[in-house]
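Just one protein chain is left out here, and the rest sit where they should.
Then we have chain A:
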Amino acid sequence: MNLAEGVQIVSLGILGVLMLASALGVVLLSNIVYSAFLLAMVFASISGLYILLNAGFVAAAQILVYVGAVNILILFGIMLVNKREDFQPVANAWIGKAATAAVCAGLFALLSSMVLATPWHLSSAIPAGEAAIEVIGQHFFSDFLLPFELASVLLLMALVGAIILARREYVPDEEPENEQKVLTLRERPRELVAAASNDLQND
């Protein structure tokens, strides 16, 4: 075993432990902000595993998409909502927890039996290495064209949905009581209007 192999094995171990520990943290911690930050660590360690597999482009894309976009949006969602709410203790909460544990254990058993039962064929092809970007691009426009296009349609739908959500304009003069409740999105009434009318009454 030479130096490079040793470094690879050690970093594989470190990344694996890091990934499992932070994934457990995501699930078990009660502070949702910690969970979101730990999720970024999970994604980053997965990207490290990609680097160990000689897939530099996929690793960078993983960081860009998951850490830089998805996780930040999750954090944004948490911090913009930021609703401090004390949860009521639910009676017989252990039933739900036990059911969740059973489902998780079942999934784990299913997946591990699948992993053990499948005869894995290790590819003997030479790793693409630096030329991987071109290979990925050619696959996108030949045999993986349909999934690629479907993903772009999905993103377009999300984009249109986001625009519809962002474009609704609140008209403060209207009385909210007379508004038809069907097919309207719930929105917090603006405190600005209420404060202004209070000032008028006080005057």
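Here is the rule we go by: contacts are C-beta pairs under 8 Å (C-beta built on N, C-alpha and C of every residue); 3 or more make two chains touch, one makes a residue touch a chain; residues count from 1.
Going forward, contacts and distances are computed from a predicted model.
Per its UniProt record, the hidden chain corresponds to "NAD(P)H-quinone oxidoreductase subunit 1" from the list "Succinate dehydrogenase hydrophobic membrane anchor subunit", "NAD(P)H-quinone oxidoreductase subunit 1", "Chemotaxis protein CheA" or "TRAP transporter small permease protein".
When the whole complex is considered, the residue among A:L53, A:M79 or A:A99 that touches the unshown chain is A:M79.
With the whole complex as reference, residues 2-3, 33, 37, 40, 56-57, 60-61, 63-64, 67-69, 71-72, 75-76, 79-80, 129-133 of chain A touch the missing chain.
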